[in-house]
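Below is the structure I would like to discuss, written out as structure tokens.
Of the protein chains in this complex, all but one are displayed in their positions.
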Amino acid sequence: MSETLLQASGVGIEFGGLRALRGFDLEIRQGDLKGLIGPNGAGKTTAFNLLTGVYVPTQGEIRVCGERVNGRQPHQINHLGLARTFQNIRLFRALTALDNVRVACLSDERPLFSRARIDELRRRTGGRSSVASAMDALNNYVDWWRALLLTPGFQKEEAELTRRAEELLEVMGLSHRRDEEARNLPYGEQRRLEIARALGTRPRVLLLDEPAAGMNTREKADLMVLIRRLRDQFSLGLLVIEHDMKLVMGICEDITVLDHGVTIARGAPERVRQDPKVIEAYLGDSYLASHGMAVPTRTPTSETPSA
Amino acid sequence: MSDFAQHLINGIAAGTIYALVALGYTMVYGVLKLINFAHGDVMMVGTFLGYGVAQRLGPERQSTLWGVLLIFLAAMGACAVLGWFIERFAYRPLRDKPRLTALITAIGISFTLSYGFQLDFGPLPGAAPRAFPEIIPPTEWLIIGDRAVVIWNWQVISLLIAIALMVVLQWLVYRTRFGRAMRAVSFDHRTAALMGIPVDRIIAFTFMLGSALAAGAGILYAIKDTAIQPLMGLYIGLKAFVAAVIGGIGNVPGAVVGGLLLGLVEEFVVGYSSSSWRDAVAFGFLIVVLLVRPGGLFGRVAAEKV
Partner (left out) sequence: MTLGPRLRGVVPVVLAIAVLALAQLLFGHLPFFVYLASIVGVNVVLAVSLNIVNGMTGQFSIGHAGFMAVGAYTAGKMSLLIKDVAISGLPTAVSDQVQLVGTLLAGGVAAAICGFVVGLPSLRLRGDYLAIVTLGFGEIIRVVVQNLDVFGRALGLSGIPQTSSLFAVWFCVFLVILVARRIVGSTHGRSLWAIREDEVAAEAMGVDTTGYKVRAFVISSFFAGVAGGLFAHFVPIINPGSFTFVKSIEVVVMVVAGGLGSTTGAIVAAVFLTLLPEALRSLFLQLGGLDTGASLAQKVDQIRMPVYGILLVILMLVRPQGLFGTREIWDIVPRWWPRSRKGIT
């Protein structure tokens, strides 16, 4: 039984009076390939932002690899094993493809105290160890001195980082773009670069936010194959937000459907596709009526249209 | 005790001036998300303009009701135009560029105005401080105890003018279509444009309004402090900006509260220690507030949509 890498229980968030997400439950284990769908504004990206620490949940709990991460900084959550891509591509546009990935790879190297030791300390004290912070600070201090003095150890480390980044570029078929600035890459390659970058942080769970947006049919087919391959090659658990139904139904084993911040359905693709609540959310109840289907009784949803 | 009361009154007097200038900062930040560093210097220009008008009117006419009105309106009107000018030609072309660019431009304009006015040729006033004429001849209106607390006429008149201006602004922002449009633009100017709001015009108007208010504040300051010089805009502007941030930048009532608080704190600190620490008070106060409430007193730290 593989461990639970990501777990959200009853997660919700309010922006002022606006309830953007409510009662969100999710579990990702290693090898999972799950989908998160819903009409525009349903709260999918909000959910991602909550999981990755960009927003702080006002209700519920999120655990990454068993550790509670409510209120932690996004980079700390990333170090625990959670990485993501963005709906609107957010590459480091002026940096080369290689540098984009190298920056992500950096988060792993530590000169004095190993990441594992610091994380262990943090785990034991519930995330508030000042000794761990001091060790972290010392690590950084030494790190920068080594960079300034150009010590052989540092040079070796830089070479290692470059090698790892190059490997990832190769996996994503971007080796030929190594020294190209990210903003000059064609759209499809930019999306792949974002994934390569996320992989650089050595995640255990990968959240992909609309990875197929703007792609043509051929590219989407390739993407489907790629996502499955990544899951196997890197032993990941994956959560994908997508609008393209074919893609979602094609690769996801389990789908959660959001509407107005509330989960309205969950399960295997076939079941979800035929769920009247889902159909209504996407196509409206007039569609249901005209196709002779009963309009499901609405469970009380959140008050206002969501973020 | 009487000391305390006197400080209180002085603090409020200074505070209302800060509040008026802070309102301009906060409104512009609200619609443009820009810290208009040049705002204080526009105030300075207004003050000098008022000075010029007062000189023209001569000592007799300048203290009549019409004279005073003319001075205020001339200064405020001219600054409104100046504000429009600056927005139109320096800020509007940069609206879609990163905010840093506009910030740098603002600093550039601030320097051009303040140090430009220090130059000695042509119509430029030069660096030496001038004495603003007493357009409201000072009379003591209220004496408490044995001159323990003195309230001057100009203090009361100043306060009333400031309050009047603030009330007008309040009405404008919350009770008119223009005000609604302004608030819409401050939330999301692209959506506001989609809703048919003439964003360019609203922003231009906001600038003009803020600049006019600043000019009014400048004249009030000149009445209070008499000495005016080209660099006054820098310092008052900075402190008023601090006041706006303390109240929560973008928040209109916050600017007023921030201004009053700053005036009071500054007055009390200086009153009970020494005036040479005056300039440090504003920033010290700011840092304390930001540490405790990063969004300012009334501000919300808005979560950024990712």
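By written order: A and B. Residues from 1 in each chain.
In this section, a contact is a pair of C-beta atoms (placed from the backbone, for glycine too) under 8 Å apart; a residue touches a chain by one contact, two chains touch by 3 or more.
Not measured: the values here are computed from a predicted model.
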Next item on the list: Check the options B:I9, B:A22, B:I35 or B:V149 and report the residue that touches the missing chain.
Entry: B:I35
Margin query: Just to verify: which one of A:R177, A:R197 or A:K277 makes contact with the chain not shown?
Written below: A:R197
Checklist line | Residue of B:F85, B:Y115 or B:F268 touching the missing chain in the full complex | finding: B:Y115
Notebook entry, point to check: Looking at B:T47, B:Q62 or B:T105, which makes contact with the chain not pictured?
Noted result: B:T105
Notebook entry, point to check: Mind pulling the subunit B residues that touch the left-out chain?
Noted result: 35, 90, 93-94, 97, 99-105, 107-113, 115-116, 118-120, 234, 238, 241-242, 245, 249, 274, 276-277, 279-280, 282-284, 286-287, 290-291, 294, 304, 306
Margin query: Could you pull out which residues of subunit A are in touch with the chain that's been left out?
Written below: 52, 54, 73-75, 78-79, 83-84, 86, 90-96, 98-100, 102-108, 137, 140, 143-144, 147-152, 154-156, 158, 161-162, 179, 197-198, 200-201
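Criterion: only the chains that are shown with their structure count from here on.
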Next item on the list: State, to the nearest whole Å, the distance from the C-alpha centre of subunit A to the C-alpha centre of subunit B.
Entry: 46
